[in-house]
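Missing here is one protein chain; the remaining ones are kept as they sit in the complex.
In order of appearance the chains are A, B, C, D and E, and numbering begins at 1 in each one.
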Amino acid sequence: MHFYFAPQILQYDGTQLASLWAYRSFGLLGDSIVAFRGPCCIQFEHMVDLEDVRNQQPIYGNDMLHFIVEHFDHDLEKTILRQRLFITVVKEVLEEKGYKLVRSGDDLYYQERKLSISIATATPVSTIIHTALNISAENTPVPAIGLIELGWPAEEVAKLAEKIGLSYIKEMEGIQRARCKVKGVR
Amino acid sequence: MHFYFAPQILQYDGTQLASLWAYRSFGLLGDSIVAFRGPCCIQFEHMVDLEDVRNQQPIYGNDMLHFIVEHFDHDLEKTILRQRLFITVVKEVLEEKGYKLVRSGDDLYYQERKLSISIATATPVSTIIHTALNISAENTPVPAIGLIELGWPAEEVAKLAEKIGLSYIKEMEGIQRARCKVKGVR
Amino acid sequence: MHFYFAPQILQYDGTQLASLWAYRSFGLLGDSIVAFRGPCCIQFEHMVDLEDVRNQQPIYGNDMLHFIVEHFDHDLEKTILRQRLFITVVKEVLEEKGYKLVRSGDDLYYQERKLSISIATATPVSTIIHTALNISAENTPVPAIGLIELGWPAEEVAKLAEKIGLSYIKEMEGIQRARCKVKGVR
Amino acid sequence: MHFYFAPQILQYDGTQLASLWAYRSFGLLGDSIVAFRGPCCIQFEHMVDLEDVRNQQPIYGNDMLHFIVEHFDHDLEKTILRQRLFITVVKEVLEEKGYKLVRSGDDLYYQERKLSISIATATPVSTIIHTALNISAENTPVPAIGLIELGWPAEEVAKLAEKIGLSYIKEMEGIQRARCKVKGVR
Amino acid sequence: MHFYFAPQILQYDGTQLASLWAYRSFGLLGDSIVAFRGPCCIQFEHMVDLEDVRNQQPIYGNDMLHFIVEHFDHDLEKTILRQRLFITVVKEVLEEKGYKLVRSGDDLYYQERKLSISIATATPVSTIIHTALNISAENTPVPAIGLIELGWPAEEVAKLAEKIGLSYIKEMEGIQRARCKVKGVR
Partner (left out) sequence: MHFYFAPQILQYDGTQLASLWAYRSFGLLGDSIVAFRGPCCIQFEHMVDLEDVRNQQPIYGNDMLHFIVEHFDHDLEKTILRQRLFITVVKEVLEEKGYKLVRSGDDLYYQERKLSISIATATPVSTIIHTALNISAENTPVPAIGLIELGWPAEEVAKLAEKIGLSYIKEMEGIQRARCKVKGVR
C-alpha cells in the first residue's frame, strides 16, 4: 500500500473521489493513501452522501488536510470499517501530542467543535474514502476547530499527514497478518 | 444485534470460541456480543492463534472480563477490522473515565503493561471474536495491569461490560447506516 | 427493513429503478420496500430487461400497484431469488382471498392472463426489484387481468400493498433467523 | 444441475447432509437434487438445527420422500432463499392436483397439520438442503399429514419426486437466465 | 457457455467492451465468447487500461482476430486469472501447429514481436475480456507479428477462432468439475 503527500495545493471538489484517481494523478498502482492540502468546496451534484444532500448541508473549508484512500476490493461495508479505523488512527496520532479528541462514528470533535469530515463509497473497481481535517476553521458552515488552533504548527502539516498515512498502512498490514495466523474453529 | 451479560462466573478455556455458542448457551439468535466474568486458561490445543502456539506463549488470567462477539457472515478480514474497532470502543469507554491507554493493533496497554487479550477467527457459519480485559493482573504470564488497579471498581464490571457492548452495537448500526446513504461514483 | 406506502399517484417510468430512490424520495435509510399506485410507461432507453428491448416489447399499464424493493448488498442472483419469493408472497396473499393464480418464474397469471410485471437489477451500491400488479388491465399490450376484475376492491389497494410488504419483510426476517440457527456440517 | 431418484429405500439419519454425498453415493458431479424414500430418524448429535436441539424436539417419520439439494457455492443465506423457493415449488406441484396447502417459511401445512420438514446448512465446499415430505404421518411427533392421506397414490411417489426435482431445476435455470439479461442502473 | 464466430467484419473501437454486448448483438444469453475479424482502433476515451492512457500508447491494428469473453460474476481478479488462462489456451492451440511463442502475463510474443493485445475489466453486471491477435502486423505501433506471417492461413482464421473458443469453454468446464469433486480439509 502506497503513501504519497502531494506537495501542491489542490482544491477538493468531490471529483477526486473517483476510481484510480491516485493512479491517474500520481502513478500510484494498487491500494493507496494520498494526502494533500487545499480548500474544500463540493457542489451538491458531486456529493455522494445523500444525507447531506437531503439536509442541503453545504461542505466547505478554507484550508484542509485531505486524504484519499483507495482499496481495490468491492465490499463497501468493509471500507466503512476501514474508514472508522482511519479516523481512530488520526485521533491516536493527534493524542500522542496530548490533544484530547472525541470520535463519534467517522467524525472527530474537540470540545463539540468539528475537526473533520469523511465519506466512503464504492467505485466500479474499488472502494474509496475521503477524510479531511480542518487546518483553519474559518468560514466553516458548522462550529469547527482547525489543527492550527489545536496547536499543530501549519508548517508541520505534511509531517502529520505522513505520520497518519504510515500508521494506517501499518494498521492494514497488521490486520492482514492477523488474518493469516489463525486456524478455524467449529 | 444482542448484548447479554451472563451473571455467572464462567471459566474461559477456548471452547467458547465456537459457532452459535451464544445461541446454545443463552438462546441469542443472530449477531451478538456476550460478556461474562471469570478466569482464563487455554490449553495449547484450543488456541487458534498459531503465533502463540509457535511461541509456546501461555494464555492465563485469574479474573477477566470476557467478550464473545459473533457475526453471521464469512469474511475473516472484515471481522478483524471489527475486532480493532471493538478494541477502540473499549479504549474510548475507559478514556471517558480519564485512563490514558495505548492501542497497538488488537491490544490495549497502560504504560507498557498489557490490559487485554484478543483473537478473531472463522467458524463454518460465522466469524467470532474473543476479547478479555484483566480485572486483576495477578499471575499473568506477561507484565500486565487490571481494571481494579486502573481504578475501575470491581463491583462495576457488569456496568462497564454493558457500556462497551452497547457502544459496539451502536458503532455497528452507525456503519450500517453509513453504508446505505451514499451513491456510487465513477 | 422498512415498508412505506406512498399515498400520492406516481407514474412509473423506469427512473425509480435507481439506487437510494427510497431514501432520496422518502428518507427511508436501509433495506426497504416502497409501494405506490400509478400508471406505468417505460421508454426503451430506461428498460433494463434487454430481452424486452430486443423483442421491442412495450411495457405499459394504465393503473398499477408498484413495489420498489432495495437490498443493500451486491449479489444480483440472490436478489433474483428474493424477487421470486416476493412474487410467491404476492400470490399467497392473493390466494388467501381465494384467487387461484399461477406463478411462472417472476410472473403471475390468472387463466393465462398476465397480472404482473417484474424486473431485478444491480445498482453500484445495492440490488433493486420493481414489481407491479395491474389494477386495471385496460390498454395493456398483452392479454392481462387487473386486481379489480379479479375482485379486489380498488379502494383496498393500499391495504393489499401493506399486507404484501409486511409479509415480505416477515419472510426476510425468517430467512435471517434460519441462517443463524444452524451449525455447519462436513 | 442433476436430478436423480434413488430407487432403493434409504433411512435418513442426518449423515446424508454432508458435502458431496450425491457424488460419493451416485457419482453426480456438480449441483444436484437427489430424491429417495425411507424412514427418518435423526439423533440429536446429527441435528444441525440447534433450535430443535434446544427444544429437544425429536425428528422422526416412518415413511418420507426425501430430497437432498447441493449447490457448490458458499452463501448460506442464498441457499436458504433457494430452500424457500424449493418449498414453493413443492407446494405448486401439489396444488396442480388441487390440494390447498399453506406455506409458512420452510414448512408446508394442510389444515394446520405438518406435511414437511426442512433444513439448510453449509459444508466446507458447498451449501446443502434437506427437505422431506411425510408419505405416511404415523408416529410423527407433531400433528402431521402424509401424501397418501392427502390423496397422492403411494406408488406415484417417484413421479412426484421427479416433477418436483425437474421444476426446481427449471426454476434455477430461469433465475440464471434472468441474471444475465439485465443491464445495471445508477 | 456459448461460442459464436460473427462472420461479418467489425471494427473494434472499445465500445464492444460493455455488458451484454453478446446478448444485444447476437442474442447470446449467459457466459459467452464471441470472435470476429476486423481492424482495431481505440480512442483514448474508450481505453480502460489507464496504463496505456498514461503512456499515451495508441492501440491500433489493420486486421485482427478479436475475442470478447463475458462472465456473469463480479470478481475482477478472478476474470484476470481467466484472461491469463485464455492467453495460455491461445498459445497452446498455436503450439499444436509448431509455433513457439512466449507468454508474458497477458501478452504473446514471437521472437520479441507482439502477437496479441488483451484487457479485462468489470461491468455493473459482469466481467469482460477483450483479446485480439494480429492477423497482419502492418501499421502496428510496436514491433509485431501477425498470424499470416506466422504461417496460419488467412482463410482459416475462423477455424482458429473456433478451436480457441471451444478449448476455453472446455477449460472452464473442467475447472467447474474440479471445484465439485473435492472435500474440504482442516
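The rule we apply is simple: contacts are C-beta pairs under 8 Å (C-beta built on N, C-alpha and C of every residue); 3 or more make two chains touch, one makes a residue touch a chain.
The structure displayed is predicted, hence computed values, not measured ones.
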Touching partners, among the displayed chains, of the absent chain: A, B, D, E
Omitted-chain contact residue, chosen from A:83, A:123 or A:167: A:123
Contact partner of the left-out chain, one of D:2, D:74, D:113 or D:163: D:74
Omitted-chain contact residue, chosen from B:14, B:124 or B:146: B:124
Touch residues of chain B, complete complex, unshown partner: 50, 53-54, 74, 76, 121-124, 186
Hidden partner chain, residues of chain D it touches: 20, 23-24, 27, 74, 124-125, 183-184
For chain A, the residues touching the chain missing from this view: 19-20, 23, 29-31, 72, 123-126, 176-177, 179-185
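In this section, only the chains that are shown with their structure count from here on.
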Steps needed, at minimum, to go from chain B to chain E via contacts: 2
Chain whose average C-alpha position is farthest from chain C's own: B
Proportion of interface numbers common to chain B and chain D (over half same, under half different): different
Turning angle required so that chain C lies on chain D, C-alpha fit (0 to 180°, nearest 5): 180
Mean-CA-position distance for chain B and chain A (Å): 27
For chain E, residues contacting two or more additional chains: 20, 23, 74, 123-125, 183-184
Graph class of chain-chain contacts, one of line, ring, star, complete, other: other
